[in-house]
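Have a look at the structure below before the remarks.
All protein chains but one are shown at their positions in the complex.
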Amino acid sequence: MGSGWETTTLAERAAEAMPGSLLAGAGYVLLAVVGASLFVAVLGMALIYAERKVAAHFQCRLGPMRVGPHGIFQTVADTIKLLFKEDIVPAQSDRVLHLAAPFFSMMATLLALVALPMSPIVQVADMNIGVLYITAVTGFGVLGVLLAGWSSNNKWSLLGAMRAGAQIISYEVSATMSLLVVVLFSGSMQLSRIVESQADGWWIWRAPVVGVVAFVIFLIASLAEISRTPFDLPEGESELTAGFHTEYSGLRFAMFFLAEFVNMFVVSAMATTLFLGGWMPFHIGGVESFNAVMDLLPPGAWFALKSAAVVFLIMWFRWTFPRLRVDQLMKLEWKVLLPIGFVNLFAAATAVVFGWYFFPF
Amino acid sequence: MSAIVTTLEQRIGRGATTQEFFVNMGPQHPSTHGVLRLVLKLEGETVKDVIPVLGYVHRGVEKMGEHLSYRQFVHLTDRLDYLSALANNWAVAKAVEKAAGIETNERIETIRTLVAELQRIASHQLWWGVFGMDLGAFTPFLYGFRDRERITDILEETIGARLTMNYIQPGGVMFDLHPDFQRKVKEFIAYFRPKLEEYETLLSRNIIAQERMRGVGVLEAAQAVALGATGPVLRASGVAHDLRKSEPYGVYGKVEFDVPVGARGDCWDRYWVRIEEIRQSLRIIEQLIENIPEGKHLLVKPAVRTKVPEGITYSQVETARGVFGVLLVSDGKDVPYRIHVRTPNFNNLWAITRIAPGWRVADLVTMISSLDIVVPDIDR
Amino acid sequence: METHELISAVQALEPAAVPREKVDRAAVVAPVERFLELMARLRDEPDLRFDMLCTHTAIDWIAEARLELVYCLYSTVHRHYLVVSASVPREAAVMPSMQALWPIAEWQEREVYDLFGVRYTGHPDLRRILLDDDWQGFPLRKDYRDDFMLEGPK
Partner (left out) sequence: MDVSRMNPIVAPPLRRSGFFADIVAGLRSLLQGMGITFRYFSHPSTVVTQQYPENRATLKMFDRYRMRLSLPHDENGFHKCTACRICEQACPNGSINVVSRKGAVTGKTELDRYIWRMDSCTFCNACVMACPFSCLKMNGDFECSVFDKSLLVFNLTRYAGPTSTVLMKVENPEERRKLWEPRDVYSGPLPLRGTELPGGGKTLGKPEEPARSET
């Protein structure tokens, strides 16, 4: 690889500091906790604002314009409103589960954030099974949705939850299948090493054809996993009023909402990390002068830009496409994405064995 | 109690079984387009039965009509199918003119045809947007409304109202056309033709939308006729029944236009018929807008309470949703003895009970939307 | 078919049917006894083929103590209209249901039942449709009064 990037994670630094001074170790842990909470809150609000503005401009509107210049404090105002709203628990609901469900959703999102390498130095934990870990914890989010739908004791919620369950579990398969392509090419499951392996070119184009196919499959499958249009069946507004979170209000609704939007970021970050080089600047193997220009932008900015691009793409989908039907959703997964994913994985394996990719090193 | 427990155990022992359940879709539901309530019998996501429950916006228009003069009754029809208020006005005006023998001139008929066709386009634009929204695409909704706004502005300039127009009166129209009307309509046509292509790209050619519409909710021709469906719903089933052609009123007899019909009667056909109707309406307007005949716009003094000779008159017009009929029973006074309105939506709605079973909840939403329901028109 | 042809065609099917005066299209008054049979034949007769029940309503002729039930039929095949009406006494308004001939009649008849109180025999589901289930009286009857009704304009 020889890229010369030094990667350290917060976990590593905490571990390093721990033997020296317990206080410093605890400091790093606290930094991680506070940082993560703030990060999630700000990120969620920024994404919601961005979504509203992007949606508005796709639709020839202006979006929020009143609170602050161009409405930038609108989401802050909304958040405050949601925090102070009454938290209604339906009388016949399963109270404990109803109260707990949003935390499950939120938890899955937060756990996924832990492993994301946002820059060489900003990564909470760099596990050697990073890809597997992310797949595992994002799948955990469905539990919150299922519990929410079940505990609300509302038929619409239940329908939404059942849709979510079927959908998320099905699409995990395809998502994993396309992740494996990158794992094959980079030879590692550790996210930081996957990023480093893309120093000479991102896997989306360096892995010939299979990279693009894997990226498209990953994008589609992840959209389904986070229930974004065109796969927003669990909450399909025109069908199920609000799906699994019909009965939620106030803070708990806000948590579902936040989880949804941060999930979008997680998916974008994953797509960035795996296919678009993560925090790695745009490099073309061997063209050093060009690479030097690209290096002027810090890695963190590269990561943010790439993630923002994918987030924009996801929003763009949402504000263009209609929603699929339940059976079409399943058909798309099992009859289209999965076979293509398998063939793609096989092709990727062949490519790796014979070294058929651009800029082999 | 123990009996129930044992049967449940037996069921679980035999393997998983499903249970049908009822769920209320509406009166407050985003896809019932108003306060319509559908009681659904579901098995999982599959719709087993649909029972529409009506009357949430029943206002007793027919009873009110028995106390109002004919001219006063016109404004109540605005509030039935508010998206084709002008066509509804026209139906009453036509009935009264027919019954009382009021002659109209060429200009009045041309103006009526023009505004009614404009409103048909506006209505279909709104439907298109809402249909997109029901399929889960929010953007068409706003595009549809954006373009509808142009027509609303044109009509507002002439009529002075945006939704409940009360424009077409027995014996004429309330105001003459605004001097800017012709220019603005031409501008609108030039503006809207490319936009219609965008509609097609955004929704008609979209693979997801096509998959959602293809073969969904097939209403066969014989069934549609027996269910009294009219308008685009009937035409999409392949029955070329269009009052504008079969018994031309206004100046429809003098303009050229085609009647789009469907081949199978699924949601796609209903969708396509409406989109094509927009094109045909544009064609009609283009033919009429150039030379609107001169003449007076109102031939009956507004303060006169028209007396209608004794008898029954049934007159109907083709609104954006189907046949709007007025059955006018007069006993020779200046108020109707009985006035019955045959609203297209009341008759179209029941198609849902025949086409929905066996499809999923999501398809039900598509089907309701493809029937283009306006609830106040159902409930009257 | 022209108006007089239609009327004679109907009279050929039902000799007791008499043309109804003062209607702007072909109209007959038929006896209630054989009404269902007449309607069935109107629907199925190849020359008539009234396959659509355009509208169905009632008129309360309170002075004559009868309800006139009006059926407006349309043929999508031959494109002609026919108004068929029958009178039932106001106090015992009973009519055979046309639901078997035209499914739409099920709901149109529910509406007439709701607003006029006509009882349809053979109707599968005769409930109020527009008004509340516990509504008292039949509002479109001329003698209907309730506390909220205003006087009509003079």
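All chains are identified by letter, namely A, B and C, in their written order; residue positions are counted from 1 within each chain.
The rule is simple: contacts are C-beta pairs under 8 Å (C-beta built on N, C-alpha and C of every residue); 3 or more make two chains touch, one makes a residue touch a chain.
Quantities reported herein were computed from a predicted structural model and do not represent experimental measurements.
Across the entire complex, the residue among B:25, B:174, B:251 or B:284 in touch with the chain not shown is B:174.
Checked against the full complex, the candidates B:56, B:249 or B:268 give a single residue touching the omitted chain, namely B:268. Taking the complete complex into account, B:161 is the one of B:39, B:53, B:102 or B:161 that touches the chain left out. Not every partner is drawn; the one left out touches chain A at residues 54, 56-62, 65, 316-317, 319-321, 336.
The chain not displayed touches chain B at residues 68, 71-76, 78-79, 139, 146, 149, 156-161, 164, 166, 174-175, 178, 198, 201-203, 205-208, 210, 213-214, 236, 238, 240, 242, 245-246, 257-264, 268-269, 272-273, 276, 302-303.
Keep this in mind: only the chains that are shown with their structure count from here on.
In terms of the stated touch criterion, chain A and chain B have no partners in common. When you average the Cα atoms of each chain and compare centres, the chain farthest from chain C turns out to be A. Rounded to whole angstrom, the centroid-to-centroid distance between chain A and chain B, based on C-alpha atoms, equals 44 Å. Between the Cα centres of chain B and chain C there is a gap of 24 Å.
For this pair, chain A with chain C, the centres built from the Cα atoms lie 63 Å apart. Within chain A, not a single residue touches two or more of the remaining chains.
Within chain B, no positions touching two or more other chains are listed. Residues of chain B touching chain C in their complex: 54-55, 58, 60, 62-63, 66-68, 98-99, 222-223, 225-228, 239, 241, 246-247, 309-316, 323, 325, 327, 329, 335, 337-338, 340, 342, 346-347, 350, 354, 379-380. Touching chain A in their complex are the following residues of chain B: 21, 23, 29-31, 42, 44-45, 132-139, 142-143, 146, 202-203, 206, 208-209, 211-212, 360-363, 365. Remark: chain C residues 20-25, 27, 51-55, 57, 59-60, 70, 72, 76, 79, 81, 83, 102-104, 106-108, 111, 115, 128-132, 139-140, 152-153 touch chain B in the complex.
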